[in-house]
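All protein chains but one are shown in place.
== chain A ==
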């Protein structure tokens, strides 16, 4: 479904140019859930933004659903590929009601039947029609992220790109959103590409993952190996170890 080959992203030019992503390749099968994992500055979000078309300055090849992608994306691409961002406070227009936020993609794609689609999208993310005419500031963080998911799903996409979708949320709210994403994926056979720094979320949500460091993929592995703590690469093992909490070095 997603085929990325030798993707390179550079920012700036001349001597101050920064290579954020350096020759990254991976494939995600239809219906698969794949994670890009790494620390800040590893390039994981930049890969996602290049695939989504938010960042036009890249070289290499990006194929989605078998179609070669250029600098500009077609409307059909955006119907098939939608994205959910990290910050539910920044990704919804503060002066648009939920109704307008959800109606916009329907109008852009000329799908029609907005009324029924909006009602259904709200129901699917576990919010009733009572939320339809609220503004984002009248919603909690978890409710906002549900709206962001509803906005992505209203186009009935085949691929969902997720950029740290729960890292701004409390633990109990995170559990609800992760369960929702799991259910929607199963119901719709969605292909997921998830960017996160949290390995426990990868273990819950994905089948395979690629670990990134300094713009490169250092290891691609099955989640089963992650669960057993069996990583080939030293950096991956270090990330697994660090995610288990604090280890006190016992000395006299």
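Structure notes:
FYI, contacts are C-beta pairs under 8 Å (C-beta built on N, C-alpha and C of every residue); 3 or more make two chains touch, one makes a residue touch a chain; residues count from 1.
The rule is short, and it goes like this: contacts and distances are computed from a predicted model.
Only one chain is not pictured, and the protein name UniProt records for it, out of "Paraquat-inducible protein A", "Aminotransferase class V-fold PLP-dependent enzyme", "ABC transporter ATP-binding protein" or "Alpha-ketoacid dehydrogenase subunit beta", is "ABC transporter ATP-binding protein". Considering the whole complex, the residue from A:51, A:199 or A:218 that touches the absent chain is A:199.
If you put the hidden chain back, the residue from A:22, A:111, A:175 or A:214 that touches it is A:175. For chain A, the residues touching the chain absent from view are 39-40, 170-172, 174-176, 178-179, 182-183, 197-201, 203-205, 226-229, 238-240, 242-249.
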